[in-house]
Structures are given as structure tokens and as C-alpha cells.
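Report on the structure given below.
Here the complex is missing one protein chain, while the rest keep their positions.
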């Protein structure tokens, strides 16, 4: 299974090493890691709370991952997403894609991120000096999805 | 210095960990790793030889890296490129980009790769059952550069 | 029909529970929302602007016109902010 939803942190280097371990057919390995920032829109952020929908989350991620594999010649594909309370600087999630060629690896990683942002059932709450507030979805994120619906 | 040209292998996980160590302002970390494939165009590849132009290589990479920093709000940017003899499965090079936002990190990493492919003085020679042959530059790689010359 | 209804993020906060069992004859999600709205003020408040509410039936994202026949679980939540 190449989709994981977990409370614990993950080891980015170990995950990437595992993806290519023992293989000699991969030409390009792309990774994206999302991290908790200490500010958002000018306000200080002291922590992040990630709520998710157990059951649906795993299904949604598996579906996104499977669609990426259908669209690009991927030799490996991984999504790890955390939930719970996180501090600034902590890792929130990662995706990794491996392919013979760089363009496929890059495109698939961006595709996974665009879908994760708006189609995986996670909700972020930021804690700051003025209390906690739910993060609004960005129109930009919704718009980013549109580019993948064009026929390839 | 965030550009390195070396014979020895590098530790991808350690490089990525170092980029974000002690920081809480990074939102997105993208990495690309190029690996030696065991085949090319249907022919088996038993190894790769990477020749480069010492002196110019470092300058060219520093220039590419500096241009990426000018174009995108990058908090960290790293290029590591190896030379010498490599076996299938080995790491050839990596780039990593860190930014507050994912789109900048992705774009900068793709930009670095497109320029590295055609503007950094490296030449690859593949070893196979029929002997060794120099890898031809791909028109595709030259074309990939064009997208970055449009005004942003 | 007995449905398990879940709420996430600020919908959970406004309604005050993460999940509940609802006995309803609603044919669609929209019907269910209308029924909940009339039930108590907190539901009316939570569902006051449906443009900022998303729905999943049996863990699949869908629209408010989705039928509920055979459904076991309905979830309401704001637009997602993963990644």
C-alpha cells in the first residue's frame, strides 16, 4: 500500500530511499513535502491542527494515487499525510513519484498535490495570538485542479 | 554554497533535512533526483560515464541557481551533480527548492532541471553490450527551455 | 431510514457533535439538510450558506442533489484544505 494516513512523523529520506531500493529502472524521483509555517497571511502561527475523515481519507488518497498511476508511467508513487497537532517546522505530508522520465515524475507529483489540496478530506486549523481559526480553502487551489481535466 | 560538483555519492535524505533544519518559515520542499537507468531506448545500459568541464560547471550551476532565486521566492535551493563512472540505480544528481508556497517550489525545481539538462557542461556516455556511446542531446530538452523565456 | 451523519471542522463545532444517528425519510441530501435546518437553530446556522459546505455520501464526494436511497453515512464539511 502506497498511501498512509498517520499521526506520527515520517522520515522523508528513508521513504525516498525505500522507493528506489533494489531498483535500476527509475530515472527520475520527485518528492514534495508540506511543512507547517510559522506565519500565514501576516499572522503568526504557533501550531496547526489537522482534522480528517477516517475511512474516507484513505479511500480518497488511494483513488488519487491510482489515477496518477493511470495517467503517467509511474514505477512508484507514495502519499503520506499526517493528522493531529503539529508545530511550525514539522512535516505535514509528502508525495513522491518515480518514473523513467523527469516530466512524468514532476507532472504526477503536481497532480497529486493539486488533488490532495482540494479533494482529500483534511481540514486545517491554525493557532495564533488571536486564537484558533479554520483555514479557508483557496480559490487558487480549486483553479489548479482545472488544468488536469483537459484531455491529454 | 548551495551548488556542489562531486565524484562521491550524496545522501538525499540528509541534504533535504539540512535544507529545512532549524527553520519554521518553509511551506513547501521539492526535490528531484536523477538516477542511472539500466536501459535507454531499448538497449541495456551497464554503466554511465559523466564527463564535465571543471571550473565552468561550478560557474554554470551557480548562475542557474542564482537565476532561480531571482525568479521565485526561494528560502533554500540546492544543486548537487556527480561526475565519473556510475552504475545503474546510482544517483546522478539532485536539485531541491524550498519556498513558502508549493507552486514556486515546483516551478523552480523544473526550471533548474530544464537548464541543467542543456546548459550545464556535462556529457554522458552509456556503456552497453555494443560498447560505449555518447548520449545525444534531446530536442525535447532544448524545447523545454523555451517555456522559461516567456515574460512572467 | 436510519442514517449516520458526520460533521467536520467548523460544521462539527457549530452543530456541537461529531456524529449522530438521524431517522429521516429524506430522498436527497438537500432534503436532509432542509429537515435538519427546521430541527434546531444550530443546524440552521451551520447550513446557512451551502456554498461553503461539501457533502460525502458513503465516503464519496457528491452534490446536494444526491439520492439517499440505500445510503448509510452522510458527512458534511467545509471545503477541504489538505496537503
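Each chain carries a letter (A, B and C) given by its place in the written order, and its residues are counted from 1.
By our rule, contacts are C-beta pairs under 8 Å (C-beta built on N, C-alpha and C of every residue); 3 or more make two chains touch, one makes a residue touch a chain.
Everything numeric here is computed off the predicted structure, so don't read it as measured data.
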Partner chains on view for the chain not depicted: B
Touch with the omitted chain, as defined above, among B:36, B:68 or B:120: B:120
On chain B, residues whose C-beta touches the chain left out of the figure: 34, 51-53, 55-56, 59-60, 81, 92-93, 113, 116-125, 134-137, 142
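Operating definition for what follows: only the chains that are shown with their structure count from here on.
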Touch-based graph of the chains, sorted into line, ring, star, complete or other: line
Centre distance in Å when chain B and chain C are each reduced to the mean of their C-alpha atoms: 48
Centre-to-centre distance between chain C and chain A (centres being mean Cα positions), rounded to whole Å: 26
Whole-Å separation of chain centres (CA-atom averages), chain A against chain B: 23
For chain A, residues contacting two or more additional chains: 34, 113
Chain C residues counted as touching two or more neighbouring chains: 83
